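After the structure tokens below, expect a handful of questions from me.
Part of the complex only, each chain left as placed.
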Amino acid sequence: MSHVIENKKKLVSRIRRIKGQLEAVERSLEADADCFAVLQTLSACRGGLNGLMGELVEGHITEHVMQNARSPKSSQDKAALELIKVMKTYWK
Amino acid sequence: MSHVIENKKKLVSRIRRIKGQLEAVERSLEADADCFAVLQTLSACRGGLNGLMGELVEGHITEHVMQNARSPKSSQDKAALELIKVMKTYWK
């Protein structure tokens, strides 16, 4: 999973941020905090998770599905780059 | 776009069904119909569009991104099939 190795630190820190948000939601629930604040934090969590998912799917396509992502010549590789463009609308 | 040619009739009829739902929403708005009925039809429309999008993306992967979808031996083709499995969670 070379696409992970290269930016592992960045990916792990994104996961920790989402985990931190979840822990904030847990504390709010335990403290019967304001419902709206909980919903806002959870929404941010959801956005973070969507973005992380998008980045990992993109990495899966470039590193594992494509034949040569650094110099995409084949019709398959060009179609894979098109796929990434279309999928971005799902995790913006 | 052979994946389209094969089941063109089916895809076109799905589009026409979604279009019919949109026309129903248009008529409801014109007639100041019940808001809830409009929202329900629009939700059905959204579900139909998501499903159609999923089918076309899957076809794009098997027909254009993969080297040999009918007999997937390469690591790239296996990774492409994994991608389809993961993406299904987006258009169920």
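Per-chain residue numbering starts at 1, and chain names A and B are given in the order in which the chains are listed.
As a working rule, contacts are C-beta pairs under 8 Å (C-beta built on N, C-alpha and C of every residue); 3 or more make two chains touch, one makes a residue touch a chain.
Since we're looking at a predicted model, the values are computed, not measured.
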In total, how many chains does the complex have, if 2 are shown? 4
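Going forward, only the chains that are shown with their structure count from here on.
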Roughly how many whole angstrom separate the Cα centroids of chain A and chain B? 23
Can you check the complex and tell me which residues of chain B touch chain A? 57, 60-61, 64-67, 75-76, 79-80, 82-83, 86-87, 90
